[in-house]
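Complex shown without one protein chain; remaining protein chains in place.
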Amino acid sequence: MARDLEVALAVARKDALAELRGRHATGTTIFFAAIVLLLFGFALGPDARRLEEAAPGLMWLAIVFAGLLAVGRLHETETEDDALEQLALFPVARHALYLGKALAGFAAMLVLGVALLPLVALLYRVDLLAAWLPLGLTLVLGTAGFAAVATAYAALTMRMQAREVLLPLLVLPVVAPLLLAAVKATTAALAGDPFGELASWLQLLAGFDVLMVIAGAVTYRFGLED
Amino acid sequence: MRTRTLGWVALVAVVAATLNSLVGVPADLNQGDAQRVMYIHVPSAWLAYLSFGVTALAGIGWLWKRDLRFDWLAVASAEIGVMFTAFTLLAGAMWGRPVWGVFYQWDDPRILSTTILLTLYSGYLLLRRMTDDPIRRANRAAVVGFIAALDIPIVHFSVEWWRSIHQVATFGSPARILHPAAPGAFVIALLSMLGAFTIAWIYLMIRRYQLAALEARIDEAARRGTLAAARAAAEAGVPEVVPRAGEAIR
Partner (left out) sequence: MPSTTIYLAPPRRALEAPPAVATGDLARLFGRGAALVDVSIEIEAGRCIALTGPNGAGKTTLLRVLATILRPTYGIARVDGIDVAAEPHLVRERVAFLSHATGLYADLTAAENLAFAATMLGLSQAEGRDRVPEVLDAVGLRAAAGARVGTFSAGMRRRLALARTILGRPSLVLLDEPHAALDPDGMALVDRLLAGWREVGVTTLVASHQLQRIAAVADGSVALAGGIVTEVTGDGVVDRSATRNRARFPEPSPTLQGAVAP
């Protein structure tokens, strides 16, 4: 167990280091997400009220789309020089590799989310500071669940020709309830939780996270092996 | 031959049950003839869920026992499940149009979860189609089938809660038809459709499983052929092309 944790942290640390050096995924995906947010604004028209209402949904869509890119990129660094092959050859538990990769994906998405929040506040005129705690909690739980699913499927599709198309096709339906819960929780948090529903949405997110992390850890080896 | 007999039984059962539900049962007081769509809609939904349950279990069976017959079961149930999911949605839309005035109702939780189900398993089939190696395909499919099955209850919960905040209960649900107060003829019509569809499902499952087994046999024959050809090529004189590397070795 301690060994698995050591391995997971080593993998995540390695990815974070490469990320900070190369600024491959996070930098570009933040930019991508920002553009998506801007375009949503164009698509929905100049009505500030409407934008404000749609803000939670648009923010989470931007996070989901950018997150797909980020997690895909994290796995791409493994395929560049066939590092994946060496990674698979190390005598370590496959679930430890999964946890490391998922942790790296989670970190990248969290950075992404934190970077997007002020932008959402700015563009869609939403007051985020008033509800920073529930918002932060939603962001953590939402991105964790997304990273858990996307990492599990990235390993499956990594070696496939059409992985850029296939990964979103597989991940998006699975994270549909996560998206729903995260948007609802964000909306509730911004409105001051008038119906007292925030806690149940956060619980749903937490339950999703736990289930998907376990599922990903158990199944990661089947994607990694021939 | 026994499978063929089952096929005929299924056909007769489905035709008889359909006729009964079309002409044997009176129209619903509120919804008129539109309500008859329920006799297809409800069995389809039941079989879709049954299929995906089988897909998940077969996937686990494959990962556990490493017997490709589990994968044949998985592909059979997934394809048939997607078909019945599509039936469910189509029937729902046919019913929704006259009763609700719309084909697709965004705040009905069951429609939403069924749509998500369709996308989940379409992805599953797509992934299968894009993987050639049978073992790799079985592995990948089992993982996706497992995660999708875990997702189904979460999808269910989330859309239920989502709706519960701003929508009154849907009418025309199976609960209403099977309600103790519902006329006996309605209940019998629905149950006979359920039975007939389930027999048809078993027949389709067997046939699709047999097809998967045949596909696997063709694959295996092709592999044996490849191996035999390589052996023949070796026998025919490949050794002459080999550099006599051994001579340099002490």
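Letters are used for the chains, namely A and B, taken in the order the chains are written, and counting of residues starts over at 1 for each.
We adopt the following convention: a contact is a pair of C-beta atoms (placed from the backbone, for glycine too) under 8 Å apart; a residue touches a chain by one contact, two chains touch by 3 or more.
Everything numeric here is computed off the predicted structure, so don't read it as measured data.
Enquirer: Quick one: which of A:17, A:129, A:165 or A:214 touches the chain that's been left out?
Expert: A:17
Enquirer: Give the residue, chosen from A:83, A:114, A:130 or A:199, that touches the chain omitted from the document.
Expert: Going through A:83, A:114, A:130 or A:199 one by one, A:83 is the residue touching the chain not shown.
Enquirer: Name, in rising order, the residues on subunit B that touch the hidden chain in the full complex.
Expert: Against the left-out chain, subunit B lists 67-69, 132, 134-135, 216-217, 219-220, 222-224, 226-227, 229-235, 238-239, 241-250.
Enquirer: Take the complete complex as the reference. Which residues in subunit A touch the chain that isn't displayed?
Expert: Counting over the whole complex, subunit A touches the hidden chain at residues 3, 6-7, 10, 14, 17-19, 21-22, 24, 77, 80-92, 225-226.
Definition applied: only the chains that are shown with their structure count from here on.
Enquirer: Which part of subunit B faces subunit A closely enough to touch in the complex?
Expert: 63, 116, 119-120, 122-123, 126-127, 130-131, 135-136, 139-140, 142-144, 146-148, 150-151, 154-155, 157-159, 161-162, 165
Enquirer: If you look only at subunit A, which of its residues touch subunit B in the complex?
Expert: The touching residues are 149, 152-153, 156-157, 160-162, 166, 169-170, 172-174, 176-177, 180-181, 184, 195, 197, 200-201, 204, 207-208, 211-212, 215-216, 219, 222-223, 225-226.
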